[in-house]
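As C-alpha cells, the structure follows; a few thoughts come after it.
Missing here: one protein chain of the complex. Every other protein chain is in place.
After this line comes subunit A, so read on.
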C-alpha cells in the first residue's frame, strides 16, 4: 500500500467528514442518515493509518496488493449504500403515492360536503 494512497485516503476521509459536519450544521441531512458516512470515513481513516490491516486481509484473500483490498472495501461500501438508497427511494415513492391518494380522497370528500351545504 503506497504512501500516496494512504495520504489520499486520509485527506479524502477528513474532507468527507468536514462535508458531513457542514451539511448537518446547515440542516441538509438528518443525523440518523449521517451516521453511515461518518462510520465509512472513519473506516477509511483507520485503513490509512494502520496499513497492516490491509496487508492482513489481502494475504488472507490472496490479493496481489493490499491497495486492492482498500479498493474492494470502498466498492463494497458504495454497493451497500447504493442498495440501501434504492430501498429508501422505493419506500419514499410508496409513501408519496399514498399521500397523494389520501389528499385526493380527502379533497373529494370535502368537495362533496361543500356541495351539500350549497
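Keep in mind that, in the parts below, contacts are C-beta pairs under 8 Å (C-beta built on N, C-alpha and C of every residue); 3 or more make two chains touch, one makes a residue touch a chain; residues count from 1.
Everything below uses one rule, namely that contacts and distances are computed from a predicted model.
Chemist: As a check of understanding, state which of "ATP-binding cassette domain-containing protein", "Glycosyl transferase family 2", "General L-amino acid transport system permease protein" or "Histidine kinase/HSP90-like ATPase domain-containing protein" is the UniProt name of the chain not shown.
Modeler: Matching the unshown chain against "ATP-binding cassette domain-containing protein", "Glycosyl transferase family 2", "General L-amino acid transport system permease protein" or "Histidine kinase/HSP90-like ATPase domain-containing protein" yields "Glycosyl transferase family 2".
Chemist: Among A:7, A:46, A:79 or A:99, exactly one should touch the missing chain; which is it?
Modeler: A:99
Chemist: Would you mind spotting which of A:8, A:35, A:61 or A:80 touches the chain that isn't drawn?
Modeler: Residue touching the chain left out of view: A:35.
Chemist: Take the complete complex as the reference. Which residues in subunit A touch the chain that isn't displayed?
Modeler: So the residues of subunit A touching the unseen chain are 21-22, 24-25, 27, 30-32, 34-35, 38-39, 95, 98-99, 102.
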